[in-house]
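Okay, handing you the structure first.
Missing here: one protein chain of the complex. Every other protein chain is in place.
Entry: chain A
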Amino acid sequence: MFEFIATYAPQLIVAGIKYTVPLALISFVFAVIIAALVAVLRSYVPHATGIKSIGWRILKFILWFYVWLFRSTPMLVQLFVVFYGLPKLGISWLSPSGWAAAVWVLSLNTAAYASEAIRAAITSIPDTQREAGAALGMTDAQIFIRIILPQAARISIPTLANSFISLVKDTSLASVVTIVEMFYLSQQLAATNFEPLQMYLLVAAIYAIFVSILSIPQHYIQRWADRFVKVQG
């Protein structure tokens, strides 16, 4: 048992550090940026003027369609479409490598879910906050950026943390676009040592350790964000 771990764990951990962790971190950064933009554009309602132009509506529709598309199709299928399908249309600049395809799909997919969480958080800030800002002469944009978003950000943290955990685990799908990340490596090893049970339990344990370590910052971020609310209990 110990020997098994000593033989295989180091390779798996190296694969994790080389692929799983950077894939998850890079995709998460993109995902949060995309999610925030999508959420802001989808929930921003200027009260003073009320943008009702056709361009605005088309943009809102496109964003809705993006979120709908990525949430209602399997990520595995999305990876295949982007990596194997789109180049057939001549759109190979989008996914010049397995890495690019994986980052695209992982971030767009995560962002689709996260944008809904951020949007819900924005909506949950009571309208009285907007009115209080308006009464002080603040513009709609100022109210949104300076009053609503900081409070919504705090509320979004737990859901974003969940998205991140899912993302770390979803990196295992990158094996289908030729990235030899932890899970793919464990499959290859299991095929040679004929110990699938031990092999997959070991890789599961290593995923769990990675997720746990990567989740540590959440605690500190949450504590910082909670500085302005009464701590329960």
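The rule is short, and it goes like this: a residue touches a chain if its C-beta (ideal position, glycine included) is under 8 Å from a C-beta of that chain, and two chains touch if they have at least 3 such contacts; residues count from 1.
Everything below uses one rule, namely that contacts and distances are computed from a predicted model.
Asker: Determine which name in "Nitrite/sulfite reductase", "Carbon-monoxide dehydrogenase medium subunit", "Cytochrome c peroxidase" or "Amino acid ABC transporter ATP-binding protein" the UniProt entry assigns to the undisplayed chain of the complex.
Answerer: Options "Nitrite/sulfite reductase", "Carbon-monoxide dehydrogenase medium subunit", "Cytochrome c peroxidase" or "Amino acid ABC transporter ATP-binding protein" narrow down to "Amino acid ABC transporter ATP-binding protein" for the missing chain.
Asker: Give the residue, chosen from A:T7, A:T73 or A:Q142, that touches the chain omitted from the document.
Answerer: Touches the omitted chain: A:Q142.
Asker: Please pick, from A:A100, A:A134, A:V180 or A:V211, the residue that touches the omitted chain in the full complex.
Answerer: Considering all chains, including the one not shown, the answer is A:A134.
Asker: Extract the touching residues of chain A with respect to the undisplayed chain.
Answerer: Residues 48-49, 128-129, 131-139, 142, 146-147, 150-151, 154, 227-230 of chain A touch the chain that is not shown.
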